[in-house]
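Every protein chain except one is present and positioned as in the full complex.
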Amino acid sequence: MATKAPTEGLKELNAWLDEHSLRGLWQGDAPMWREPDPFGPAKLWKWDTIRAGLEAAIELVPTDFRDTRRSIHLAHPSLDGGATNTLAMAVQLVKAGESVYAHRHTLAAMRFVIQGSRGVYTITDGEKCEMERGDLLVQRSWGWHNHVNSTQEHAMWIDCLDTGLMAMLKTAFFEPHSSEKFQMQHSPVDSAIRTPGALAPPGRLLQKLSYKWSETLPALEAMLPEDKSPFDGRCLEYRNPANGGPTFPTFSCWIQMLEPGEETAAHRHTANHLCYAFEGSGTTEVEGEEIVWEEGDFVVVPNWSWHRHRNSSNKEPVIIFSTTDRPLLEAIGVYREQAR
Amino acid sequence: MATKAPTEGLKELNAWLDEHSLRGLWQGDAPMWREPDPFGPAKLWKWDTIRAGLEAAIELVPTDFRDTRRSIHLAHPSLDGGATNTLAMAVQLVKAGESVYAHRHTLAAMRFVIQGSRGVYTITDGEKCEMERGDLLVQRSWGWHNHVNSTQEHAMWIDCLDTGLMAMLKTAFFEPHSSEKFQMQHSPVDSAIRTPGALAPPGRLLQKLSYKWSETLPALEAMLPEDKSPFDGRCLEYRNPANGGPTFPTFSCWIQMLEPGEETAAHRHTANHLCYAFEGSGTTEVEGEEIVWEEGDFVVVPNWSWHRHRNSSNKEPVIIFSTTDRPLLEAIGVYREQAR
Amino acid sequence: MATKAPTEGLKELNAWLDEHSLRGLWQGDAPMWREPDPFGPAKLWKWDTIRAGLEAAIELVPTDFRDTRRSIHLAHPSLDGGATNTLAMAVQLVKAGESVYAHRHTLAAMRFVIQGSRGVYTITDGEKCEMERGDLLVQRSWGWHNHVNSTQEHAMWIDCLDTGLMAMLKTAFFEPHSSEKFQMQHSPVDSAIRTPGALAPPGRLLQKLSYKWSETLPALEAMLPEDKSPFDGRCLEYRNPANGGPTFPTFSCWIQMLEPGEETAAHRHTANHLCYAFEGSGTTEVEGEEIVWEEGDFVVVPNWSWHRHRNSSNKEPVIIFSTTDRPLLEAIGVYREQAR
Partner (left out) sequence: MATKAPTEGLKELNAWLDEHSLRGLWQGDAPMWREPDPFGPAKLWKWDTIRAGLEAAIELVPTDFRDTRRSIHLAHPSLDGGATNTLAMAVQLVKAGESVYAHRHTLAAMRFVIQGSRGVYTITDGEKCEMERGDLLVQRSWGWHNHVNSTQEHAMWIDCLDTGLMAMLKTAFFEPHSSEKFQMQHSPVDSAIRTPGALAPPGRLLQKLSYKWSETLPALEAMLPEDKSPFDGRCLEYRNPANGGPTFPTFSCWIQMLEPGEETAAHRHTANHLCYAFEGSGTTEVEGEEIVWEEGDFVVVPNWSWHRHRNSSNKEPVIIFSTTDRPLLEAIGVYREQAR
């Protein structure tokens, strides 16, 4: 005998469907114009707080066992542990003379150096990348990597990964290495020299594992006025020279400079932006709220939120390092942008 | 005075970080090998139940007001309304003689026709696509579309959209049209003729809005034995001829045929598969559980779950239509597959 | 002692350079604006003449020894054997009941069927492509191929290859097969069914070896008026669905329709066009010269020559099949076009 569903009323039908793990489209919102909600409000994290946390962690968090990292994540109050719905951002500290265990993962990952000098480096599958202030390192997926600080000073950098996206997609693989001594043998040459991103053996993919600050800052300063963006000032994207595209398939890294007193025009877009005030201080207005930040602070500008930046100094430029999930949205055809 | 964080113990530090919307990486799981969890268990939906729900909905759900659609979604018990974490799947019924209001959205969407004949069609921006049993229609993003059933029989089709992914990314735009009469003017020619997917004006993108069953079935039957997959039998992917790639950037559609008595080898992969038994009956073993299905039933095979299919008939072939989020995972470099 | 060159005068220096296989840039033309010359004048070949040649060849040219083909090439008077500087075009005749030896080559090649019905076919590496009037067959590079005519009528088709380009680049490989019986075993199914150009096994490249006239003509007729080109009327390009691009990397095939009495606007471009009047008759004006053609005639429109077409009938449409080296020029960035 054929199955029958209740026809007394919609309420009864809906309940019956619910029992059978089904749902009528009519049970949703009434049809009307809809645009995306931001994942949450804008949010500021003060450098002072993060630094204080890291200093306490020096005493309390050892790294001398398998795969611990002294790293503090920005945990947006609207989310369960991420800085945005798609991205994680953290600050990591490796003590003078310390090295940390290797691991590998399928998450896309990068490091932007806050404090470091020659002798701080990351080793990926035997390749060495020096980590000097302002350098950006790109992590090769599923490559074993560990960090070494052979200098006399603590080293600190920003980690950004596509953790939220991969958690949602249920596709992350992770493996810790069992030995701290792993990869103590490595190439003596900085991979920034070996793979400058413009030269490669014939038939091989172009690679660029490291963007030196000594290359980035002059390019930022040499930008022509006509290349400035009304919304972002002087703005350069770190590109993958293998295809001319974004830093990673899932997110990209930007470096921006605002002239003294510069105020950008407001816009909004479906992508998130995670901003770090590398130099200078200013304000970011997000959906009418004014966020005041100083050097070292972090601000998240959530998706589809009107925003603009201002350099509050009349003397010094501001330099902002940021990451955005815009490349993913562009790849699947859902990036949109509006000027106010 | 500089901020200080507590150093009495990790517990105190963790609490302090929590107050400041920060989280130590050490607060997570102990480091160990990790691979992805399936988003939930495998799940079967019986056609009888869905059909019964639709029949009741004929009486209870009118479509004569703005943007209602008589459509029943598969609601996986582990999720809040989706068939998988990334995809939505539903069956829609348009009554004989009925037409539904137009709307448009940025979600990727497709229709696979269960019941229909010439006179059932979708209009997208004035282009007409006929909907005959077995036809696959591809929806152009942000195109106005409505459905018309000018025949004497009810029409039914499967809708699949990347709803879960877009909900997570917070990037969906939607707009209903205010008039049912919209687009009653349309091209008289089936777009399957106008844009066959192999011919286009010079300089214009190739397009294919519709894959006719009369083209799909012969291609499936004519496949050479050596082109069969050990895991999927005869298997063809509906491609986007503009780039040779998947049906959509975010998901792809497949059609499979299992010979009488055929049993596939087991494998698992990071992608989800949503299967619909278009013809025949059989079983799918997922992570040791045997799911028995008949013509018209739906089965979800969640990500990273071992699975294999069997045609339980020794006489009739099985034809399975399925959708998978594998293209998205491939585009961002995180598709993985293992044979058992 | 260091070498010295003469400094008495330019004439002496030039002579000295010449002796040493060197040439001063100053020995060239005086610097002035330069644009490309056409490789030669426009040229008409009458079908009557070609047909007469083929009929004589039936008697005089046997194909029962290694790799002979009864094929007559258009030999432009400005060139040494080609139809244009880059392309060769020929008409081939295979007698009723005849089959020809297999060969293979790295040249890109296609066949457009003038006379044929089911039972005339090309076999490429065991795949069978039927050849009915109006069908276009695409030859896979370096694939063994032979032709069979199992019908009661002679079969004829146009061959087009990138012979001129490859001669210039010195890169052609060619190999004849020693046996006429080769490939008598082949797939029984027309590859137009097996590889329709929109469906392919997951992970495999899309392929399309054959474009059936039964698909091409309806698409041409169903074109919307707004998709017509002012220069080419209704015009469709045969595309490679593996990438959405041209028929071949080096040249592309077009099919055009001019309405009764239609006259196109004049333009010129850096590409060559080789036109075949498949149906109807008309005129093509090239650089002021009026070329009158009838069904079956061939016209070459050389690069950078002003041209326009006219259908001289007020009742019947004209259908033109053509090939052009435009894809190569586009790929290397040197395609240019001007409207008069």
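The letters A, B and C name the chains in turn, as written, and every chain counts its residues from 1.
The definition used in the following text is that a contact is a pair of C-beta atoms (placed from the backbone, for glycine too) under 8 Å apart; a residue touches a chain by one contact, two chains touch by 3 or more.
Here the structure is a predicted model, which is why all the values come from computation and not from measurement.
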Displayed partners of the chain not shown (whole complex): A, C
Which of C:Ser229, C:Thr270, C:Thr283 or C:Ser312 contacts the chain that the document leaves out: C:Thr270
Touch with the omitted chain, as defined above, among A:Leu10, A:Leu79 or A:Ala200: A:Ala200
Footprint left on chain A by the chain that the document does not show: 187, 189, 193-202, 204-206, 208, 211, 215-216, 218-220, 222-224, 227, 229, 232, 235-239, 241-244, 252, 254-255, 326
Sites on chain C contacted by the missing partner chain, in the whole complex: 2-7, 9-10, 13, 16-18, 20-26, 31-39, 43, 45-46, 48-53, 55-57, 59-61, 66-77, 81, 85-86, 90, 103, 106, 108, 141, 165-166, 168-176, 249-250, 270, 303-304, 325, 328-329, 331-336
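Keep in mind that, in the parts below, only the chains that are shown with their structure count from here on.
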Chain copies touching (chain B, chain C) - same or different residues, decided at half shared: same
Centrality ranking, top chain (CA atoms only): B
Inter-centroid spacing, chain B versus chain A (mean Cα positions, whole Å): 30
Euclidean distance of C-alpha centroids - chain A vs chain C, Å: 52
Between chain B and chain C, centroid-to-centroid distance (C-alpha), Å: 42
Where chain A touches two or more other chains at once, by residue number: none
